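Note that one protein chain is taken out, while the other chains of the complex remain in position.
Here is chain A:
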């Protein structure tokens, strides 16, 4: 059996995030894409922060995927990712800017991509 349920319930959010409930900077959306900087020392990182960096060293993922793979609540994941951005371990790829309306070019690309699957 893989570790799919292994960690569930074991991580107490307030411990993992040192009691903070909000990220140091509120820059993360569920689909903000993150990846890890190679060659950053992992020594001194808490186990959860280290797991995030190790996961993100191999490629880019959304914030939601990081939370899903590591069985962490999204709220906790955002706090930890914020710390790791501050410490230079994690890079974010700009999420879609929150415009009043999504632009038509972007919607057109989504539509083309979906139609191509039919």
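Brief remarks follow.
We take it that a residue touches a chain if its C-beta (ideal position, glycine included) is under 8 Å from a C-beta of that chain, and two chains touch if they have at least 3 such contacts; residues count from 1.
The rule we apply is simple: contacts and distances are computed from a predicted model.
UniProt lists the omitted chain of the complex under the protein name "ATP/GTP-binding protein" (options: "ATP/GTP-binding protein", "Fe-S cluster assembly protein SufB", "protein-glutamate methylesterase" or "Sarcosine oxidase subunit alpha family protein").
Along chain A, the points of touch with the absent chain fall at residues 2, 4, 8, 12-14, 17, 19, 21, 29-33, 58-62, 64-65, 67-69, 72-75, 93, 95-96, 98, 100-104, 106-118.
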